[in-house]
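What follows is a single structure, written as structure tokens, with notes after it.
What you see is the complex with one protein chain gone and the rest in place.
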Amino acid sequence: MTKRLLLLVLVGALALPLAGCQTGRGSHRPDPNTLYVGAVQSSFPSAYMPWLSREGIAPTIANMLYSSLFSYDEETDRYLPSIGREWYYVDENGEPILTEDGSIDYARLEEIYSDPQYDYLAVKVIIHQDITWSDGVPLTVEDIYYSFDLATNHALSNHAGALAWTSDLKHKYNNGVLVEKGLFTYERGALEQGYHIDPAEKDYVIYLHVNKVLGAVTPLFTSVLILPKHVWEPVVSRENQLNSSSPSAELLYRYTHPVGCGPWVLDTEQSGSQQIVLHRRQDYHLKKPDGSPLYGVDTIKFILYKEQNVALYALLKGHIDVLDSSVSSNYLLLFAKEKDLFVSNAPGTFTQTLVFNLNPVASERNPLRDLLANREFRKALALAVNQDELIKNVLDGAGVPASAGLMRPSLTDFYNPEADSIVPRDYAQRLALANEILDGIVPDKDKDGYRLLGGERISFKILGTPGEQDVVSFLQIQFKKIGIDVQYAPKGAQPESTYLYTSKFDLVLQGVIFSLSNVDIMYPAHFSTLGRTSNYGRLVNEGLNAAIEEMRYTLNLNRKYELLKEIQPMIAQEFYKVPLYTANVISVARTDRFTGFQVVEGSTVFNSESLQNLRRVEGR
Amino acid sequence: MKRLWMGVRKRLRGAGELLAKIWAHRQGKVGLIMVTLLVLVAIFAPYIAPYNPYDVSQRTTKGLPPSWQHPLGTTINTGQDIFSMLVYGTRVSLIVGVTSGVCIAIVGSILGVAAGYLGGAVDTLIMRIVDIMLVIPTLPLVIVLTNVLGRDFWIIILIFVALGWTGLARTIRSLVLVLKNTNYVKAAELAGASRWHIMIRHILPGTSHLVIMSTALSSAGIMVAEAGLSFLGLGDPTAISWGKMLAEAQSGGALLFGAWWWIFAPGLGIFLAVFGFMRVGLVLEEIANPRMKRTSSVYKLFRSLDSSYVEEVFRSMDDYQRIGVEGVSSGGGQSRGTGLEA
Partner (left out) sequence: MKLSYVIKRVLYSLFVFAVVITLNFFIPRIGVEDPAERYYPPQGNMSEIEYEIVKQLTREQYGFHVSTWQQFLNYLKGLAQGDLGTSFRPGSPKVLDLIKERLPWTLVLSVSTMLIGLIVGVLFGVVAAVKRGRWQDTLLLNASTVMVALPSFFIALVLSFYLGFEWEIFPAYTDSTMVSEFAWTWEGISRVARNAALPVMSMMVGSIISYAQGTRNAVIAVTNEDFVLTARAKGLKRSTIRYKHILRNSLLPIVTSLGMSISGLIGGQVVIEQVFNWNGMGTLFLEANQTNDYPLMMGIMLLLSGFTILSILLTDLVYVLLDPRVTVGDKR
């Protein structure tokens, strides 16, 4: 009797899962017009407050639902239309400062604005006239005014406003009271300011006052996502701030049902904690030159995967079309065995550098770190770095050497080869030179060949994440050739506050990315400013600081480019942030349903070029 | 000086007799062999392993299947020899397990004896702490503590000890309550011996069999717990341990690539280590208490894993409640959790 019962129970226990065997097999990518995208995140957001969304997939989604005034083209250092159609620097009458052929006349700009009465630059932006919000309401400059105004008014927007990067806008609030006006539309003071606007265009022209630097417009044009005034103004108040940890019901509704003017709309019903569904907006104002829609897919479905291997498994099994995540080069072997895959091995934009703590605060100084303060010593270590070896061993060849001036060589107009010619190319020569230098500083060695300082072996700790242990291991080998010992030390959960801002480290691995759009912010943050910035080693070089300052503040674009070039060798000669490699971005997509994926520098295969180029494969 | 030497000799002889008894036991033989083997592997790792996994220059092609040069192949993400990693991993796992086990034994027995013998406020305080620690779920607490205190090798051992002493303390305390009333302790008290003297020279040795047994069993449990922690990615990032090998296997895509050997090797390692230590521990328990021989070894294990209430129940059903041997500290075992259940 017991035996029979046992059998029954066993059979029952096995039956249920096996029963599901037949069903559930066919639910791979059922919808033909949908692109299934795998996203490797720890969780999906439940709200899309565009100015707050910094983590995970939220910035990607926010940038698809919302738009900024312009988008930036790295190659040409130009702004492409988005909400805005055209923009100009203008004089006191609102007239564009242009040369005869229509480009910005920097000489005249400099002349006009060097007058000390101006502590700002005046900019005029004309927006497209056919833009509507996803709920049908037309977009006007009122929305733009509202967005910038809200961002600068912390009493209403809390720190979400700060995250909108409007600090270069000369429109300021103090505790809810406007103390400096820097935004002007037809209905909001443009005429009083002296800017002429044709009444027929009053909804499409706005003037801004920005800081008197050429880089001021970049964050304002490209990173501030414009919000709809008719949606947010009724719900945001001092009691119910834009960024609230206990939002009211209306505010919460606005967070979870975003209304934007971007090319995509959120499908709030189908989106949840495991997937996000976006639909292409039919009435998006930007189109291809031939009038056809800009994007080739109607729907995008993001599916959440906690771990990369799970996502890759799903990709190989055909659950998703593309993986929005870069994978390590180890997987290239796996991809080679499969068909119907498009592998993108794109050049990267992130440079991995080794940063020296060359000027620690007084309490953190010790004899070893005093060595780091010696530029010749740093030069020797920099000479011992063999980027080709690192790329071969750590990246399996999927990477390129980086320039010592930390500018990407692919930006041919701005890269200065002089930054790399201050040291020999040949590795054997470099090692010889490095040993020669070190023999002059710390000639004593112990029996293993490591150099000694005061009888003790010189040993530095390199901070890194657990994934960077490999890099440190190979650096160990390279530095051994000049007799210096390095060891890996874990970075910890909050490296900035625990080690880096307080000079509690010898060396650290840091990924940097310098591009034209961010040098105004990044150069000072990395090389000049002391304090809670990326200048972990606290470099102080008067000449470099002066050059960076001038570069930021000059109104002459040509002079700016010149200085950019001059700064690169100066950075290289400091041997402060020594480049190790620039890793490629490897990503993969399936081509059995869609073709047309594009390789874009610094991006995965899921990028806007691909989206614009995708076509359905016939018959699937 | 001479007395010290004689004391040491007595202890060594006692240890030798114990080992002989374990050896005589059929299952004890197996356990002892396994433990000895593991210890030897750990000590002589550089001679046994063909490559040094910590040496970067000895890495080679990634993702090789097993071959003569690489008996277990190489890892997919770094090209290290898996067999060498297995051998060196013995060191880490054994060190963490045995050190934690020994420290738990020390802390648990001291606190248990103090609570049992001194009674009163000391007893209440220690037992309340035990109650509170019993209630907080172990794995989340370990995760939070590694987040807060760091993931250094020794900090992890500290965390394991801090969470693991409670079971042993409780058990020792019950035993001490019984020992307290034996004639010879009472005689010592009457003779005017100080409390410290009694605790150290009389009571503590009386619990020695329990302590040794707990060391073995909790070492086994800690090894599994450490493997679990490393598997979640929360262990020491620089040390090669079996749990970390399993984690790397999973995140490196062993499953995707079909490299089953990468998964089996560390799993086997964990199994052998835990199995060996557990055997020794259970055999020790049998030796200490011959009555226990009647029941199966896992019965004892099962009993040892649960709370006081189940122990109460079994005690009321068995007839050796008079001895009061309740079982050993938490550790090992699937049912109640090795700290892997929240």
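All chains are identified by letter, namely A and B, in their written order; residue positions are counted from 1 within each chain.
Throughout what follows, contacts are C-beta pairs under 8 Å (C-beta built on N, C-alpha and C of every residue); 3 or more make two chains touch, one makes a residue touch a chain.
Not measured: the values here are computed from a predicted model.
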Subject >> Residue among B:99, B:208 or B:250 that touches the chain left out of view >> reply: B:250
Original post:
Looking at A:235, A:294 or A:314, which residue reaches the missing chain?
Top reply: A:314
Subject >> Residue ranges of chain B at the interface with the undisplayed chain >> reply: 127-128, 130-132, 134-137, 139-141, 143-145, 147-149, 170, 173-174, 220, 224, 227-228, 231-232, 246, 249-250, 254-256, 258, 260, 263-264, 267, 270-271, 274-275, 278, 295-299, 301-303, 306-310, 312-314, 316-318, 332-338, 340-342
Subject >> Those residues of chain A which, in the complete complex, touch the missing chain >> reply: 2-3, 5-6, 9-10, 13, 16-21, 23-24, 27, 42-43, 45-47, 49, 52-56, 58, 154, 158-159, 162-163, 165, 167-168, 219, 243-247, 255-256, 272-275, 303-307, 310, 313-314, 319, 493-494, 496-497, 520-521, 524-525, 531-533
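Here is the rule we use: only the chains that are shown with their structure count from here on.
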Original post:
In whole angstrom, what separates the CA-based centres of chain A and chain B?
Top reply: 48
Subject >> chain B-facing residues of chain A, complex >> reply: 307-309, 312-313, 316, 328, 330-331, 333-334, 393, 396, 466, 469-470, 473-474, 476-477, 488, 490, 492-493
**OP:** Could you please specify the touching residues of chain B with respect to chain A in the complex?
**Re:** 56-57, 59, 62-63, 76-78, 147, 150-151, 237-238, 250-253, 255-257
